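Left out: one protein chain. Kept in place: all the others.
The first chain written gets the first letter, and so on, giving A, B and C; residue counts start at 1 in each chain.
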Amino acid sequence: MARISGGIATSHVPAIGAAFDLGKTEEPYWKPIFEGYEYVKEWIKDNTPDVVILIYNDHASSLMLDIVPTFALGFAEKFESADEGWGRRPVPVVENHLDLAAHVAEQLVIDEFDITLINEMDVDHGCTVPLSLVFGDVEEWPCKVIPLAVNVTQFPTPSGERCWKLGEAIRNAVKTFPEDLNVQVWGTGGMSHQLQGTRAGLINEEFDNRFLDLLAHEPEELKYITRLEYLREAGTEGIEMIMWLIMRAALGYGVEEKHRFYRVPASNTAVGHVVYESKS
Amino acid sequence: MARISGGIATSHVPAIGAAFDLGKTEEPYWKPIFEGYEYVKEWIKDNTPDVVILIYNDHASSLMLDIVPTFALGFAEKFESADEGWGRRPVPVVENHLDLAAHVAEQLVIDEFDITLINEMDVDHGCTVPLSLVFGDVEEWPCKVIPLAVNVTQFPTPSGERCWKLGEAIRNAVKTFPEDLNVQVWGTGGMSHQLQGTRAGLINEEFDNRFLDLLAHEPEELKYITRLEYLREAGTEGIEMIMWLIMRAALGYGVEEKHRFYRVPASNTAVGHVVYESKS
Amino acid sequence: MPRTRLYSLDELDDIPGTKVFRARESRQAYHLHKFCMSLMKEENRKAFKEDERGYLDQYAMTEEQKEAVLERNLTKLIDLGGNMYFLVKIASTDGWSAQKAVSSMSGMSAEEYAQMMLAGGRSPEGLRSIRDKN
Partner (left out) sequence: MPRTRLYSLDELDDIPGTKVFRARESRQAYHLHKFCMSLMKEENRKAFKEDERGYLDQYAMTEEQKEAVLERNLTKLIDLGGNMYFLVKIASTDGWSAQKAVSSMSGMSAEEYAQMMLAGGRSPEGLRSIRDKN
């Protein structure tokens, strides 16, 4: 049987991807950020999953103009890196695990999630920057990836509670997949940031750190943070943290926090990152 | 406050649209079918709604290839008739009621429906044939229309129970819209038909009539019909009847059946049609 | 608690003469379906009719799928992953009615099929389940 063995959460700032691609990781601005990922790069060597279910949001690359799904599950065989305006990131193609994706899709619909199936799309920095941070500069990603995109932009966006339930349902779906697979769930995005208006550059270290404190062992409290509260406290794009909730719920009750990292800033954003192992 | 005053269900066979557009309504094959809609054409004159929420399925016109939403809510200002391979039907443009659509979207997401917002699409015969049957040959549709498309084709498709709950949630959403609006909910598609293989042409009059019998006053029994049962009993495309369940649930407990019509065949399909008025 | 499955997915394969459109088919027929949807524009229908083979060669379909399109073999196209909501656009391009297109898979002539429909359609008796023969 398949099982969810652990999870990773991380911010997915495009500028981090650019620094990675341009070999700037040793520059004074970027070095302390990339050092925050030294742990996970070692950890993943002993904990390479067969499949990552990667929860992220699309940034007007594939899913925000004509069709805006609340929850979109990748159903294509592979996903190319999107050209977000400065060329495609030179990273490997993301390859899907179609059998698990089909199983998860079916179980989620049985569990009354109204997911959208994506037969063709490019994946943007929300998906590829975390892969680079964890796996480094590789020829091929060492595992399959099922991308699951969440609408965090066009109103209305899903609640924290709904995201939590989705994570639980993903956990149940993986558990009932008959093949023996080691699955991780990653949540990307956040932490506090605002990319618009006279309030641009907002960072709320207190909010972010409280979120990190509660996420491991008291995540229930985080479910009830509304979009309004994210907007007020963590900026217009701070709501990306709901992707972390999906990851956390997919891991079940007990987790061990293997690593935590927080730093301000990367470009406009506070960078947060955790590594959890499931206990159950 | 807005209220749902009634509902219509009807099959949406493309050949009926073609017969309508080509002026064949008096031909012996088509006359008995169009006669089945004489009642509703009169009824609608006294019961013209401000807005129709029109539940249908897309037939590989806009929503089946790259992106397959379980429930897709039309958010564009207007929707053109799709060219399904023989030119666009010469019918008026479908105009949305954006304020109500935005309100319904918001309430549905609060009620934990993971809808997909559609900012641009063409609508096919699933939407335009019922409009023609009810309103006839007009210069403009006499009301606004919010199209809501359901995936009934690519597995997994939503259950009857989930569709029922969606109808209830639509009812609640409309009720809380502050403007005074007369809203109808229409469900289109079905009845039994199969458009593939050596079983093509399957018609199950008994199943269809039992569905029509129960829909008005004992619809709960219909919620539990699985996709498998629709496939076995009503053909591969018979599952389109789940759109009727959404309509029915949106009308609340008590309805009066003002009209019922059933005839075999139109092209490959059994044609069913009902008109309900809400009592609550 | 998660809801339990109401039926095993294998049962979807237990219906005589019927193929359910699942993830596998959706992948298998992706480029075939892209071709079908291109026929939603008049200029593409024209280009296809002027040079069918050349037009098909623009799409990353399998050779088998291309040949089945050229033969208008809908039975084979369904077998190769196709779904009728896409495939019917080929029939429309040819000016075929949906009934004629569907009848071509039925094992009957178009006339026999039309007669069967007029007489109330095909009965589900004996066609519900391969296993249960009902």
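In this section, a residue touches a chain if its C-beta (ideal position, glycine included) is under 8 Å from a C-beta of that chain, and two chains touch if they have at least 3 such contacts.
Keep in mind that this is a model prediction, so the values were computed, not measured.
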Which displayed chains the hidden chain touches across the whole complex: A, B
Selected from A:T70, A:S132, A:Q194 or A:S278 as touching the chain missing from the view: A:Q194
Which residue of B:A169, B:L202 or B:M243 touches the chain not shown here: B:A169
Listed residues B:N119, B:N182, B:N209 or B:T226, member touching the removed chain: B:N119
Missing-partner contacts on chain B, residue numbers: 75-77, 98, 101-102, 105-107, 110-112, 117, 119-120, 169, 172-173, 176
Contacts of chain A with the absent chain, listed as residue ranges: 14-15, 59-61, 64-65, 68, 82-87, 153-155, 159, 192, 194-205, 207, 226, 228, 231-233, 236, 264-265, 267-268, 270
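Methods note: only the chains that are shown with their structure count from here on.
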Chain centre separation (chain A, chain C; CA means) in Å: 38
Residues of chain A engaged with two or more neighbouring chains: 75, 105-106, 110, 112, 117, 119-120
Of all residues in chain C, the ones touching two or more other chains: 6, 22-23, 26, 30
